[in-house]
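All protein chains but one are shown in place.
Naming follows writing order (A and B), and every chain is counted from residue 1.
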Amino acid sequence: MALTYDLIAQGVQVGVVLAVAPLVLGVTRKVRARLLRRVGPPLLQAYSDLWKLMHKEAVLAYNASWLYRAVPYVAFAATWVAAALVPTYATGLIFSWAADLIAIVALLGTARFALALAGMDVGTAFGGIGSSREMLIASLAEPAMLLVAFTVALVAGTTQLSDVAAHMISSPVGLRVSLGLGLFAFVMIAVAENARIPIDNPTTHLELTMVHEAMVLEYSGRHLAMIEFASALKLTLYFSLLICMFVPFGLASAGAPLPALALGMAVYVAKLFVLAALLPIAETAVAKMRVFRYPVFLGGAFAAAALAVFLLFVSQRF
Amino acid sequence: MEQLLAFDIAHMLAGGMVVLSLLLLYQDRITATLNVFAMQAVVLSLAVAWQAYVQGAMHLLVTAGVAFVVKGVVIPAALHRIVRRLNIHREIEQVIGGGPTMLTGLGLIALSILLVMPVGGNVSMLAREDLAFALAVILLGLLMMITRRNAVTQIVGFMSLENGLVLAATGAKGMPLVVEFSVAFSILIAFTVFGIFVFRIRERFDTVDVGALDRFRGERMNVP
Partner (left out) sequence: MPVGFSLWVVPSLWCIAGFFAVAGVAVLAGRYRFATPLVYGAAFLVSLVALASALLALTGGEPTALRLPLGLPWVGAHFRLDALSAFFLVVINLGGAAASLYGLGYGPHESAPLRVLPFYPAFLAGMNLVVLADDAFTFLVAWEFMSLVSWALVMAHHLVPANTRAGYTYLVMASFGTLCLLFSFGVMAGSSGEYAFAAMRATPPEWGMALVAFAAALIGAGSKAGLVPLHVWLPLAHPAAPSHVSALLSGVMTKVGVYAFVRIAFDLLGQPTPWSGLVVLGIGGVTAVLGILYALMQHDLKRLLAYSTVENIGVVFVGLGLALAFQSNGLNAAAALALTAALLHVFNHSLFKSLLFFGAGAVLSATGERHMDRLGGLIHRLPVTAVVFLAGCCAISALPPLNGFVSEWLTFQAILVSPQLPQLTLKLMVPVVGALLALSAAFAAACFVKAYGITFLGRPRTPAAETATEVDRFSLTAMIVLALLCLAAGVFPSVLIDLLGPVVTGLVGTRVPGQAAMPWLSIVPIAQSRSSYNGMIILLFLASSGTLTALVIHRVATRATRRSAIWDCGFPLASPATQYTGSSFAMPIRRVFGATLFHVREQVDMPRPGEMRAGHFRVKVFDPAWRFAYGPLVRAVGVTATRLNRLQFLTIRRYLTLVFCALVILLLVVATWR
């Protein structure tokens, strides 16, 4: 009985991230459009887009291989699994120990690896440029991400996200410059990893500046739907990670009664929407960068994260 | 608990100064550099004021006030005016690239932590930490001075170095007020001298790139 209950609690999380991801994307698009004084698409437009793409016939190049057809599902599955393992509304879910922060980041790496390969499959210049730049961004972001994980692990004493959240809620963490710097670095990494401005422009097409879109340029129909869905999930995942590591208040614990869980869910969704509204506000304030300015941007993230670790060593209260 | 909170706030403010120093290195536009510098001065005055409250040393409040007025308001405003009058809102050129500078800066912070933290004895945790951060701010200020070619940003580097000195002084209990005043005063004088200097360079060489001065050094006269 307890097992069924646990499985249901986990299943709810698996379903919630999937269900809410397009809506989060819708909110960012809407807010961004309003900031640019446009009306913007309806909030639920992302769902209709996905539905439409799924029902269209997929057009493949003559020389596309099996890998090209498999990658959208692999990328989607890896992102979904990663998103489902980040605590969203409750800590201590039954599979929360299957992967810690590092493993979740690595799962996203699997998705990226698959997409980068797919970009090379048909043999076009656009695909190659996208893949190669995506790998550049990843290699700039990865060291900073590890240092953020290090910071969080130093404060919380664990990389198990469920326990990180529980620790941050329960014990007085105090005013920490390090956590602030970690958050700052994490936001920069999230911006880069999700192909947002100033690193990449998610709405661009037919431009040499695009990265993620260039990589998936040849995709169409249901394959494209899977890839779009995966990027929406990835955005939600990064928001959930941020919530879980830096602002986890309001999370229920797994064994809690139903109303507490429902409250946790409501708080989680509310926080998601706040973040989804903040992202475009930050985005409209800056301009897209040249490719060779990326190291400066992500170097800043790295410096912030490294400083976070150093300052933690100074305060010596772990 | 109270003790912890006092420590946390002092840690946050002093750490904030290091962060701002690093941010100062990271900036490549002159107006942004000035703004960050002003922010650092404000954080410095807050840090000093907090020390005044914690240590119960009311004379430190005067130091905080001086730091706020002179370095948080007057000097940045004056520098902004200079920049506007010289019409140099363009990017700063750096002697070495941004990436290596940042890494060097991080290394310097690590070095100052390594140097100061193991100091034993009856030094309080807070004083030790302040000293480590102050040393980091000083070293970063020096780094900024040697990596920049622009006279105005070199002044900023110098001033931020001086911020580190003040932080170190307040961390050490019992620094007489006279000393602090004289330091603040000499800084003001130095600033005035720098300001005049910048205008003179500009008049003479039509640029504020201090590299231009090199060509006019006496000992190189015989070199064609």
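FYI, contacts are C-beta pairs under 8 Å (C-beta built on N, C-alpha and C of every residue); 3 or more make two chains touch, one makes a residue touch a chain.
Remember, it's a predicted structure, so these values are computed and weren't measured experimentally.
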item	value
Contacting the left-out chain in the complete assembly, out of A:31, A:46 or A:107	A:107
Contacting the left-out chain in the complete assembly, out of A:117, A:169 or A:247	A:117
Residues belonging to chain A that touch the chain removed from view	54-67, 73-74, 76-78, 80-81, 84, 95, 97-100, 102-103, 106-107, 109-110, 112-113, 116-117, 119-129, 131-133, 135-136, 138-147, 149-150, 153-154, 157-160, 163, 206, 217-218, 221-222, 225-226, 291-292, 294-295, 302, 306, 309-310, 313, 318
For chain B, the residues touching the chain missing from this view	100, 110, 113-114, 117-118
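As a convention for this text, only the chains that are shown with their structure count from here on.
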item	value
Centre-of-Cα separation between chain B and chain A, whole angstrom	38
Complex interface listing, chain A residues touching chain B	174-178, 181, 295-296, 299-300, 302-304, 306-307, 310-311, 313-316
Chain A-touching residues of chain B, taken from the complex the two chains share	4-5, 7-9, 11-12, 15-16, 18-19, 22, 26, 98-99, 102, 105-106, 109-110, 113, 117, 125, 129, 132-133
